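Below: the structure, in structure tokens.
For this view, one protein chain was removed and the others were kept in their places.
Showing subunit A:
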Amino acid sequence: MTRWLILAAIAALSLWALAAFAALPLAQWPALPWHPEALTVPQILLTHGLMPRGVVALLAGACLGLAGALMQAVLRNPLADPTTLGTSSGAQLALVAATIFAPGLLAEGALPVALAGAAAVTLPVLALGARRGFAPVTVTLAGMLAGMLTAAIATTLTLSQGHYLLSLVIWNGGALTQQDWGGVHRLALALVPALALAALLARPLMVLSLGSEGAQGLGLRLAPLRLGTILLAVWLSALVSAELGMVGFVGLAAPAMARALGARTIRTRLLISALTGALVLSLADGTLLALAAAGGPVLPTGALTGLIGGPLLLWLLPRMAAQVPQATESGAREVHRSAGPGRVLVCLALLLMTCSVLTLFGGRGPEGWGFIAPALQAEFLPLRATAIVAALSAGALLAGSGALLQRLTANPMAAPEVLGVTGGAALGYAVAVFTLPQPTALALALGTAAGGALALAALSRHALRADLAPARLLLAGLAIGALATAVLGAIMASDDRRAWQILGWLAGSAAQVTPEGAAALAALALALLATLVAASRWLEILPLGPAVGRALGLPMTSLRLGLILTAGLATGAATLLVGPVSFVGLMAPHLARALGLARAVPFVAGSWLIGALLMVLAAFGARTASFPYDLPLGLVATLIGAPWLFLTLMRKSPA
């Protein structure tokens, strides 16, 4: 372990030194103490730019690594990291909103605004968590929901106010550029007491690793411990968000690396996670600095952490002990089964048809709300019908994949975008936009499909080798997704007009779909439903785990592979239309379960219908909310679904 850490430290230092010597030969470095008035400009750039930047990378990485390790220890979930509480997205939204509506607030610096935003998003998540005794699944799920919602709103604001927000796009990518030692002071002042607090929390967290019942048996009071730990982690990550922007993935990768390096007890794991976090961010930043010094492009560092962290995590996964995330914890879920699942399905189908017809004829025109005039029907109805069919099919595809993945992994957090397929598809789209001089719709579709397929292929190859334990599959998917996001972030920050086309597509729209495209999507959605119903007996057995599945003679490896491919293809097809905001894939299965659809056939069929219904409503909202302009479809889906799901989570009886 020590050897690896020292090697990484040497590599990080050499990269920084390479950039520093390229900027200013060692002979010209100023002697201490520095007096700015006596220094030349290159010397000031070194002492007030490069030097604090190197230190900030270490400090921020340590903060994120420590925050991630704390979250994973308290949630007992190797997929948890600071972003799963929505903290980073909250900070991002606050800064975006402040830049547009109240730029004066930012005069005092970004920190208070970002902290307020982070707290405003994290608070409801924590409130929900408290009602459930901070059961891990609930907190993670609520945090992810809140994060997705705020990120969607921030994207819309960025889209609608594009001319203001180039600096925000760069901030979103996580820029480590420093002008003085202020950032170093603030981060260091936070990190030292945080480390001390973490040391105090280590022993109770070790007890908590026995599970909540075992810990209570040893006399541990759970709620204060969980609240305190989460607050500490949130504070650390909010601080980094405010100081540097979105530096994702370090909080997820650092604790995973610490575990893989053999950090066994919570105390060493917290410490080593802080160290590995510092080294990862430092390596990423050093690489970019060296690249820029060699005449390469100047990229934000946060965009690169995924590039380093993603493949590293993929490499570490087979070396990790199997760790299954907490599927259920007592009290987190009450089993509710509908007495007449058939009736529920019929109601859902009727509701879907009614909504489709209503939104086909109804809407908002130049004269206000109402049904479409007969004279205009011939011209407008086909257009509207195409958009509705496309949205409906995309929703059904996403929801069907989500239901499939949740059955396959027995993990309520499994969703198409966790597979990394949406990220890969987005990457393919971006490549098509940038490499072709005049990309046609077909070229874009092919590029998107190829990207999704590549991500899927990478995942399947890896998954096959590692025997496909659910937690590993999800982690591998996250790693691939982060890789794609990192590349996209770098493209966005590259100050190219074509980036706006990608940003617009990322938020999703149903307006440009051709009738042929809509028909193809509808055919795919029906094919997916048929496949799911045909596979229902498998989907019934799979949640019972691989041992029971094998004992009953299920061909586990080929079956899992086939189902993942199905989910991946369905997701890729839907992503083409609605963009990679696949919130529906997570939400629809949850709603189906809340309606009491427990068995495989009603569950998948119900999820399929709910997904279609949600997207029909979303398409209607996108068309009418800011008439005559279309809003992004994925955004509206998120705005409808997230509060609903949040309420569903809140309403269930507390533990």
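Criterion: contacts are C-beta pairs under 8 Å (C-beta built on N, C-alpha and C of every residue); 3 or more make two chains touch, one makes a residue touch a chain; residues count from 1.
One rule holds for everything that comes next: contacts and distances are computed from a predicted model.
For the chain that's not shown, choose its UniProt protein name out of "Ring-1,2-phenylacetyl-CoA epoxidase subunit PaaD", "ABC transporter ATP-binding protein", "Electron transfer flavoprotein subunit beta" or "Glycolate oxidase".
"ABC transporter ATP-binding protein"
Among A:Ala102, A:Met353, A:Ala457 or A:Ala551, choose the residue that contacts the chain missing from this document, as touch is defined above.
Considering all chains, including the one not shown, the answer is A:Ala551.
Using the definition of touch stated at the top, determine which of A:Arg264, A:Arg498 or A:Arg537 touches the missing chain.
A:Arg537
In the whole complex, what residues of subunit A lie against the chain that is missing from view?
327-328, 333, 335-337, 410, 534-535, 537-538, 540-541, 543-545, 547-548, 550-556, 593, 598-599
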